[in-house]
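Left out: one protein chain. Kept in place: all the others.
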Amino acid sequence: MTYKHMIKYEAECDPKFAEWVTEIVGGEKIRQCIQCGICSATCPLSLYMDYPPRKLIHLAKEGFKNEVLRSNTIWLCASCYSCTVECSKQIKVTDIMYALKRRAIEEGVFAKGIPIPVLAKEFYKMVRSEGRTTESWLVVIMLLKTNILKIFGMTTLGLNLLRTGRFSFLKDSIKRKDELKSLLDSLEEAPS
Amino acid sequence: MSEEIRVGVYVCHCGSNIAGIIDVKSVAEEASKYPNVVVSREYKYMCSDPGQALIQEDIKQHNLNRIVVASCSPLLHEHTFRNATEKGGVNPFLFQMVNLREHDSWVHEDKEKATKKAIALVRAAVRRVALHSALERKEVPINPDVLIVGGGIAGIHAALTLANAGKLVYLVEKEPTIGGHMAKFDKTFPTLDCAACILTPKMTQVRAHPNIRLWSYSEVAGVDGFVGNFRVKVKRKPRYVDEEACIGCLACIEACIYKEGKFPDEFNMGLSKRKPIYFPFPQAVPQLAVIDPETCIEFKTGKCKKTCVAACDRNAIDFTQKETIEEISVGTIILATGFKAFDASRMPEYGYGTLSNVYTALEIERLVNSSGPTAGEVVLKNGQHPKSVGIIHCVGSRDEKTNKWCSRVCCMYSLKLAHLLREHTGAEIYNFYIDMRAPGKGYEEFYDRLLQEDGTHFIRGRVAEVTDWAMTEEEEGRLVIRVEDTLAGFVRRIPCDMVVLSVGLEPTPDAQDVRRMFNISCSTEGFFLERHPKLAPVNTFTDGIFLAGTCQGPKDIPDTVAQAGAAAAEALALIDRGSIELEPNTAYVVEDKCSGCHTCIALCPYNAISYDEEKKVAQINEALCKGCGTCVAACPSSAIVQRLFEDAEILEEIEGVLL
Partner (left out) sequence: MKKYLYYPGCSLKGTGKAYEESLIPVFKTLDAELHEIDDWNCCGATAYMSVDELKAFALAARNLAIAEKEGGSDLVAPCAACYLVLSKAQQYMREYPSERHEVSEALKGVGLTYSDTIKVRHPLDVLINDIGLKEISSKVKKSLKGLKIAPYYGCQIVRPYATFDDQYNPTTMDDLIKACGAEVVYYPLKTRCCGGSLTGTIPEVGVRLAYILLREARKRGADMLVTACPLCQFNLDGYQDQMKRRYEEMSMPILYFTQILGLAFGIPAKELGFRRSIISANSALDMRGIVHV
C-alpha cells in the first residue's frame, strides 16, 4: 500500500503565478473570494472535476501552479457562465478558466488523456488559415491526433449526419483569407 | 478701527514636530517686526498649562487685544487657545490660529522652504486678526420634550428611559401597534427567552406611563427648526375607532359581515387571513381595533350592514374619522425606525414565491409561534410535517448581486430556528452557511449547543439553487438543494421538504425620504449615518437628532437596547444642560444690499435661509446656519457676510501670504 505525501512546503508555491492570476482580464477580484462555494455548487460539471472551481481559485491564489494547470477542471469547463453569474463577489470565474486554458496550452502542461487542448489548437489553426471551420474536417483531424479508435464509436453519428445532409467534406472558407491572416498576425506580439 | 491693535504672536515648537523642520526662532523674530505686533515668542508646548498661562500673563502685562498662535491644527486646539484668550480677558474670537504642523512641518522636508512658508503664514494671520471683531456665542434654550420616531424595542426602551427621567416623550409609530419586528419573533437567541414575554411588559409600561404620549398609526409629516427647538408635524391616520371609547373587547371583529378573514394578515407575514376590521395581534398596544379602508366594504361601496357598529356597546366605531395633523415642539429627536427584511424573491435561484414550502425566516418565526397562523404547528402546504428542513444562510447578504454587507444576526437566528424547528417537528435539519458568526455573549456557547443536537447537520457551502427536479428516487416530489460541501470537498444534493431562507437586514424603503425630512445623512448602504462609527454611533451630523437600533445598521437586540439607552442619554445631556452655545461663524444678510433674488435660499444645505415676505429680503436662521459659506459665495449682490470669514479678512490673509 502506498501512501500519499500531501504536505506542501512554501517553496512549492509560485508567487509569480499567483500574481499573474490577479492580472487576468476579468480576474481582478480573485483575491476577494470568500470561498463560499456557490460556483462549485452551481457548476453542472463540478462533480467530475478533480478540483471544483472554488478549490481551483484558492489554489491559483496561493500559487500552486502545477496543481492548477494539470487539473482536469479547466478542460471540463463548458463555459456555461453559471459560476460567473452566481459568484458572491462577481469574480469572472469563466474568464479565469479561459486564461488558465491558454496558459496550459502555452506551457504544454495538460491533464493526461484530455483531447480538448488538441481540439482548441486545431480549431485555431483552421480558423487562421480558412477563416471558417468545417466541422467534419475538425472532427477527423481531432480523431487522428488523439485516438483514432474513437472513430468506431462515432460511426452511427457520422452516418446520421450524412443521411440528414448535415455533414459535408467541402471546406468552407472566406474570400479574403490574407486579410484575416494579417489581422491575426499583427496581434502576435501583444500579450494574450 | 479706532482702538490701537496690539498683537501677541506665539510660535510653538510642539517638541520637535514643528521645530524639527521649521526654524521657529526666526519665525518669531520676523513676526516681531510686523506692524501691530507687541510681543512675539516661541515656546516648546503652547497647549500646555504654562503655555496657556503665558498668553494670559502677556495680555495683562502688555495690554494685548489680539492673539495669534502658530502651532497645530485648529481642529485640535483652537478651542484651547480661544479659552486661554478668554480667560486672559480678551474676546475669544479676537484670536487666529496658524497651522504650522499639519500644513507645514509634517508635509515638507526642505527646512529653508518650510521656514519661509511658516513666516508667510504667520504674517498673513497677523494681518488678518487685526480685522477681527469681538463676537458672542449665541445661547439657545433646549425644549425638554422629546420625539421618538419608531415604536420597536429601540423606541420603546428610549421612551421609557427618558420618561422615567421625568421628560415628556412623544412616541410616534406608523403601525397600529408598537412592538416592531421583535413582537413577531417566537424566541430570542441565545437564551431562548420568549420574545413576546420580555417585550410586552415594556409595551404595557409605555401605555401606562404618564410621561409618554403614545401616537400609534401615525407618521411624521414634516420637521422644521433646529436643535432644542424642533417643530414637528405628525399625521395621525384614522383608525375609524374612537381611541377613548374602545376597550379592545373584539366584539366588532366577531360581528364583521366577513365570516372569516379574507385579506393577508400583515403580522403573520401573509400566512393567515384577517378581516377588514382587525386587531394587529393579541397583545397589541394600544389595545384598539383598527379598520383597513382598502378592504372594508363600507369604504368600497358605502352599503355595508355595519354589523360591527351594532356589536359595539361603547359606540366606538366612527366611519367619519379623518386624518389629523398635530403640531408639536420638541428639543431632541431620536430616530428608531428599524429595518426591512431582504425580499427573498430577489434571489430567484432559491424559489421563493415560485416553489412551494420555501419560507423566509420571519415567516417561520410566525409558524413556530404558538399564537401564529398554525398555533405553532410547523406544517407544509399539504398539511404534513416536514421530515427534513434546509436552512440557507446569507440570503441577500455578503453578495455583490444584492447586499454586500453581513447582516450580523442571521447566523444566530438561523441556529435558533434550527433548534425550534427540530423541537417542533423532529425533522432532520440542514444548516448551509459560509461562516458561523457568533460574536455576542453566550453566542458561541449557543452554537456549541446546536452542534450537539440530534439530527442537525452543518454544511459549509453557499447554496446555488433550490429546485424541484429529481436525479434519484429519494428526490422525487421534494425540494432539492444543490451545494458544495466545501469542508468535505464535493458537491451534494440534499432533498428537503421545507426550505428556510435566512434573509438579511436592509434599510427601510423610505429611509431616503425620512432622512431628507430630518436633515440627516445615509451611508452608501442606505442606513442612517452616524457621526463617527466608533466614537459617536448614536449621534448624527445634525445636532439634536439621534439614532437607535437597526435603522443605523444591522444589529441584535442587546446592541439595539444599548443604543437606545445611549441615544436617551445623549438627549438627556442636552436637555439637562438646558441650553447650548452655537459657534458664531454664521452668515447674515445685509438687508440693504439684498435684492430678494432667492438664489441663496435653495442653495443652503441646512435649510437655514428663508424669505421674509414683508421685507422682501432673505433671512438666515443663525441657529441652523453652520457657516459653510455657500450662500456668501453665491449671492450676486455680495449681500451676505459671514462672521470670521469676511471678505476683508480673507483678502488681508491672502495679501499677507503673497507679499
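Order of writing sets the labels: A and B. Residues in every chain begin at 1.
The rule is short, and it goes like this: a contact is a pair of C-beta atoms (placed from the backbone, for glycine too) under 8 Å apart; a residue touches a chain by one contact, two chains touch by 3 or more.
Keep in mind that this is a model prediction, so the values were computed, not measured.
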{"item": "Absent-chain contact - pick from A:S40, A:S71 or A:T84", "value": "A:T84"}
{"item": "Positions on subunit B contacted by the hidden chain, ascending", "value": "348-349, 354, 467-469, 471"}
{"item": "Where the missing chain touches subunit A, by residue", "value": "25, 44-45, 48, 76, 78-82, 84-85, 92, 94, 98-99, 101-102, 105, 114-117, 119-121, 123-124, 127, 131-136, 139, 153, 156-157, 160-161, 163-168, 172, 174-176, 179-180, 182-184, 186-187, 190-192"}
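Criterion: only the chains that are shown with their structure count from here on.
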{"item": "Length of the line joining the C-alpha centres of subunit A and subunit B, rounded to whole Å", "value": "51"}
{"item": "Subunit B to subunit A touching residues, read off their complex", "value": "349, 394, 398-401, 434-435, 460-465, 482-484, 486, 489-491"}
{"item": "Touching residues (chain side subunit A, partner subunit B) in the complex", "value": "34-38, 40-42, 46-47, 52, 54-55, 82, 86-90"}
